[in-house]
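A single protein chain has been omitted from the complex, and every remaining protein chain is retained in its original position.
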Amino acid sequence: LLPALRGHAAGTSSYNGLALTPAMGWDNWNAFGCKVSEELILTTAQKIVELGLRDLGYYYIILDDCWSSGRTSNGTLQANSTKFPDGIPAVAEKIHGMGLGWGMYSSAGKYTCAQYAASLGVEKQDAQTFADWGVDYLKYDNCYNEGQEGTALVTYNRYKAMSDALNATGRPILYSMCNWGQDSPWDWAQTIANSWRMSGDVYDSFDRPDSRCPCDTYECSLPGFHCSVMNILNKAAPILNKAQPGAWNDLDMLEVGNSGMTDDEYKTHFSMWALAKSPLIMGTDVTMMIAETLSIYSNPAIIAINQDPLGVPVTRVWQSPAQPQNETYSVDAYTAGETSFWTGELMNGDYVVAFVNGGPKATTLTATMNDVFIDLVTTGSNAPVPQLQQTYDVYDLWANRMSNTTAQAIINGNFTMETNSTNTTSEASANSTLPMQTYNATQLSYADGLNANNAALFGIKVKTMAPMGTLSTTVPSHGVAVYRLRSQGGGSGMRKRDEL
Amino acid sequence: LLPALRGHAAGTSSYNGLALTPAMGWDNWNAFGCKVSEELILTTAQKIVELGLRDLGYYYIILDDCWSSGRTSNGTLQANSTKFPDGIPAVAEKIHGMGLGWGMYSSAGKYTCAQYAASLGVEKQDAQTFADWGVDYLKYDNCYNEGQEGTALVTYNRYKAMSDALNATGRPILYSMCNWGQDSPWDWAQTIANSWRMSGDVYDSFDRPDSRCPCDTYECSLPGFHCSVMNILNKAAPILNKAQPGAWNDLDMLEVGNSGMTDDEYKTHFSMWALAKSPLIMGTDVTMMIAETLSIYSNPAIIAINQDPLGVPVTRVWQSPAQPQNETYSVDAYTAGETSFWTGELMNGDYVVAFVNGGPKATTLTATMNDVFIDLVTTGSNAPVPQLQQTYDVYDLWANRMSNTTAQAIINGNFTMETNSTNTTSEASANSTLPMQTYNATQLSYADGLNANNAALFGIKVKTMAPMGTLSTTVPSHGVAVYRLRSQGGGSGMRKRDEL
Amino acid sequence: LLPALRGHAAGTSSYNGLALTPAMGWDNWNAFGCKVSEELILTTAQKIVELGLRDLGYYYIILDDCWSSGRTSNGTLQANSTKFPDGIPAVAEKIHGMGLGWGMYSSAGKYTCAQYAASLGVEKQDAQTFADWGVDYLKYDNCYNEGQEGTALVTYNRYKAMSDALNATGRPILYSMCNWGQDSPWDWAQTIANSWRMSGDVYDSFDRPDSRCPCDTYECSLPGFHCSVMNILNKAAPILNKAQPGAWNDLDMLEVGNSGMTDDEYKTHFSMWALAKSPLIMGTDVTMMIAETLSIYSNPAIIAINQDPLGVPVTRVWQSPAQPQNETYSVDAYTAGETSFWTGELMNGDYVVAFVNGGPKATTLTATMNDVFIDLVTTGSNAPVPQLQQTYDVYDLWANRMSNTTAQAIINGNFTMETNSTNTTSEASANSTLPMQTYNATQLSYADGLNANNAALFGIKVKTMAPMGTLSTTVPSHGVAVYRLRSQGGGSGMRKRDEL
Partner (left out) sequence: LLPALRGHAAGTSSYNGLALTPAMGWDNWNAFGCKVSEELILTTAQKIVELGLRDLGYYYIILDDCWSSGRTSNGTLQANSTKFPDGIPAVAEKIHGMGLGWGMYSSAGKYTCAQYAASLGVEKQDAQTFADWGVDYLKYDNCYNEGQEGTALVTYNRYKAMSDALNATGRPILYSMCNWGQDSPWDWAQTIANSWRMSGDVYDSFDRPDSRCPCDTYECSLPGFHCSVMNILNKAAPILNKAQPGAWNDLDMLEVGNSGMTDDEYKTHFSMWALAKSPLIMGTDVTMMIAETLSIYSNPAIIAINQDPLGVPVTRVWQSPAQPQNETYSVDAYTAGETSFWTGELMNGDYVVAFVNGGPKATTLTATMNDVFIDLVTTGSNAPVPQLQQTYDVYDLWANRMSNTTAQAIINGNFTMETNSTNTTSEASANSTLPMQTYNATQLSYADGLNANNAALFGIKVKTMAPMGTLSTTVPSHGVAVYRLRSQGGGSGMRKRDEL
């Protein structure tokens, strides 16, 4: 018996009450590595507010590795005073003052990955320090773990020590495990953490194989790093369903905007992370963001999938045969040629579906209603599946992407509603000063916006899908098509299998 | 030295005396998931009696996950009073009153798979509660196990704690381990449990690959769910022989009747589960059972294989090369194209053989006597194999399947012996009010019925197989042919290798 | 640094002083399974003496599983008094009286594989019982191990407990671990045991794949049983070098004579087990032995390889590409098509080489001197390899196989020296009453016989191999060719790399 149908469980859905939807925010590592400073953090946070990203839900500002200068004489962690002249508490206070959450980093090892002081064996003291400093989010890494790996129990105990320590502080701190999928965290981390990394580190490539990320599947004793978007997505497919509200698979921070991929590739990356219910942590220099980057990060129709209160990750329904991923270097070097179709349930009986084209050419892909509702069709009941008898409105969730003009205006700080005045009716409260393609989730939550049929969350309706019909679309090379399906019969009257 | 020839061991054959043949019964999960209630249980139990399924041996009524509302102030498990207004003991009493056994569910974890209260760390208290409530069967799951997995000893200890606790209550409770084959339970569970799941969860598909059931073999760190019938059967083949009376491989509950497979596919599913000596736990809504479903569940000739007192699972003698099981979506998408032949010894020197056709077309398959008696031929003795010199009567165990008319009459509650009056002679005591195609094992055990040559247990004799002859038959796509072989020389005079 | 060159180590070469060459003997399991009795044991032992097998070195008579009736009230193991009316000590005494060693069986589990009383947790008491009973050899199995498997340390500790217990008795008892290669015994068993099984159980087939022996390599979590000769040989190749005097890879008991293979297949089986330095434990009914069987078991030229005092297993130098071992059933169903060449060093600078033809047709195979001396050629020294510059006499070790007439005369008990009188000169002391094709190692050890150039140990000289020459021969399907190479320059003057 597996947790496939646990949607309506009586137990608590988050061990510490946090992350009922996946975390959103920004982390400096992908773009800046060890080059951290108070200035970087505060400048970035300010920009995140100005660009409307905070209001879209990017809440946590996470200071990654390299912030430390070791410990004081009594063993308390201390920040590097050159990088953080005002000290961490002052930074945290300013972050909080901007309406953002404050995230920090340590490792379940002797050192952090960059060889700074880390927390293995001193979890209680460090957790208290983080709490005292106003930390709201802890990323907890896996380097220099002193051989405490290789079986689930050893790893569980190592990460549970910090989980317990954080809980003991009394401060709500989102706990983000970063053990790269070693020892099957998807089997056991739901009761001690809010998310767990499930692979080696992502890098800024769509599908280039790299010797340092040697595994092709979730079963991997050497997670490595330099893992491509497609590598991680394929590793994630079999374990996506292990997530639940409060406990998510973390596919690693986003590379959108870092210039190593095409716009289509970044759309695929962003879309599939969102549909997988991965935390959405921006990993680019937001102060230098270009229009295309902003309009990807700012697509509320996609974010609404990620933040859907049902909290059900998509399932990969089918996948074309991949060509062997050898490391040959050729013109179209890294294209594994695979296409795939994904589906997942949303609140109010809606469904999200996605076609991914990993191949070198634009391709027309088709899915049937049986594909869309595969879990209902095969669910082990002789009851009929009413969804197959309904007509669905199909919303293209990228069709309403913010224009470059609008995005650039936001970046330039000179966007005004005059630029786009059609938005006043349906989104008055949430979006009064925003273009219709963006959204303010601090005023109207995604759940409430969905219930209110806020247009920004639905892209553009592009077709209908008849009972037992098919859905067909041409997807560009390395691109994605993402649709939201709504029954014309609306959210009521549909069979809810787990209704109690 | 492996337990191949341990049939005549002096030791006890069941650690707790139970399940000398595989358990039979019904569990609500496959058809109802979390939608459990007193009414569902009692209505179903009543129907199981009325349809003659109880008398065929389906004894345990198993209430799966989602029955709980947590614990009382002193930590005792308590049922959800909305779902079970009269309380569990009252339900158990009624079940017992119908001549059925009462099964319940918990997990060797912090929560059940649906996140209800579970028993890890409180095994003694919960076992006593189950005993106090009149429980006869415990299904014990694997979710939220707090990292206590990954090596055999850790898993063994976790499951042994409940085994010991159940034993300590003094009440005989069949113990059904549900750890999905993790950490090789077939190596060590025989001394602590009556069965162990050996794969991820089955779903209602004959052979569709699913991303969430990623393994193709028994060696699997991610058992997953949505495993097809053929996926599980192939995983089971190398470990079937690890079973022994009192300790069985559990291939998971039956999907027969849930509408996701064809009639041939369900026959294959039911037959191979039976021959594998898996528990036969119905997983459909019996109150809505159609005639075809009833006539599969009610085939006593197949059930008699499952319940054969010798307790020897079949062996896969050969298997055609399977086509690669990639996840391509095409017209005949999931056919792996494999055919296979299986054989197993029964009481009185009989043998059961089965041809399985997993391919897309009907195929004629042939086996030799060397195939049938492969273990005698290769057993490491220079003594002759008398079986090869005998003529066998070949009984087709599906040829006497109950007609839809009869089955529908039973479902309608208007079956009378007049419908089928040819049955009075040989089966007088067992089947006085039943059609000849069914059986009442509560009046005449399968072992006794076999000894008495009860016709219902032998299907229809269709041919003979000469010494060193072959057996050949055309098997429909996704279908099965199952035969019982009886030496014309009868049950005596045959070499019994392990005779002491 | 691996033990490749440890031939001249100063440490003890056997942890308990026993098995400086691989054990030889007879075990009842392969031919009789659980049908054991005092009569079987004594009759067999008597026959082993009469057939000259004892004198060839088959010393241990091993009573396998199923001898027990449990324990006495104080916990002492006791034999089944029906099977052993005179008791074990009396049998042991008679065995000893015949000049043979006495072997028994238990398991490092709760039960033996046939579910009799076993020794896990009561090692000391049982070891003392075995010592008291006059046991000289203990086979120690792996069934019902209560989850104490899956990591090397858990398994090591479980088997070490009996090793220590046997040592503590003060009686020299050869300790034969039977844990089927689980948890890499070749890495750690040398200091606690005299041999370790390295695979699942053999069965009487040359190369038929069987579902119950699912692994193709040494890395195997399900060793299983029904493993063919070729399956085991291929598993053994990478670990053969882990053996050393006193500690051997056990490829399992011999099936020679059990009628499931051809004469060529049995020759290959016997030869390769001998060259691999596996224990040579006969597994057939010696009272019904036919001439061909006796002449294989009695080939002293092959046995002399096995018992060579240098104790170096052969190495597989090359192997043809094997065809995929799927389980297709066809006319030449199980031929994997592989050919291979093996080489190993012997005392006095001799070498043994073997060609194996696993294919369906006779094939001419060729090896170069570089193949024969591959380890010298690649040994990491810029010194010249004098062996490449020498001429070798090539002895075919099967060319002098005992004739069926002679073997039958021995079986009939009417062999006299008149049958074969050419043997009197060189082997006077050893073979005065034996045909020249056999040998009495109790009078003249193999080492002494080799030093004395005893003709029975050298087969027939068939050719010479010139410096840098090649060796070429036609090998029948499923057959073997085994040669002993002697430098015409004799045993002196040759570079001995490890000379101290």
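Residue numbering begins at 1 within each chain, and the chains themselves are lettered A, B and C in the order written.
In the analysis below, contacts are C-beta pairs under 8 Å (C-beta built on N, C-alpha and C of every residue); 3 or more make two chains touch, one makes a residue touch a chain.
Everything numeric here is computed off the predicted structure, so don't read it as measured data.
Asks: Considering the full assembly, with which of the depicted chains is the omitted chain in contact?
Replies: A, C
Asks: Among C:188, C:206 or C:225, which one is in touch with the chain left out?
Replies: C:188
Asks: Write down which of A:76, A:148, A:167 or A:404 is the residue touching the left-out chain.
Replies: A:148
Asks: Specify the residue from the set A:96, A:110, A:124 or A:171 that touches the hidden chain.
Replies: Touching the chain that is not displayed is residue A:110.
Asks: Who touches the missing chain here, A:96, A:171, A:212 or A:463?
Replies: A:212
Asks: Can you tell me which of A:45, A:91, A:178 or A:198 touches the chain that was removed from the display?
Replies: Reading the full complex, the residue touching the unseen chain is A:178.
Asks: Name, in rising order, the residues on subunit A that touch the hidden chain in the full complex.
Replies: 29-35, 64-66, 68-70, 80, 83, 105, 110-111, 113-117, 139, 141, 143-151, 154, 178, 180, 200-201, 203-205, 208, 211-214, 221-226, 255, 257-260, 283-285, 288, 290, 293, 324, 326-329, 333
Asks: Taking the full complex into account, what residues of subunit C touch the chain not shown?
Replies: 1-6, 8-13, 151-153, 155-157, 160, 183-184, 187-188, 190-191, 217-219, 237-239, 241, 244, 315-321, 341, 371, 375, 377-383, 497-500
Please note the rule applied: only the chains that are shown with their structure count from here on.
Asks: Just tell me the minimum hop count from subunit A to subunit C, counting one hop per pair of touching chains.
Replies: Steps on the shortest route: 2.
Asks: How many degrees of rotation bring the Cα atoms of subunit B onto the matching Cα atoms of subunit C, given to the nearest 5?
Replies: The rotation relating subunit B to subunit C comes to 90 degrees.
Asks: Compute the centre of every chain as the mean of its C-alpha atoms, then state which one is farthest from the centre of subunit C.
Replies: Here the answer is chain A, farthest from subunit C.
Asks: Taking the mean of the CA coordinates per chain, how far is subunit A from subunit C in Å?
Replies: 60
Asks: How many Å are there between the centre of subunit A and the centre of subunit B, using C-alpha atoms for each centre?
Replies: The computed centroid separation for subunit A versus subunit B comes out at 42 Å.
Asks: Which residues of subunit B are in contact with two or more other chains?
Replies: 151
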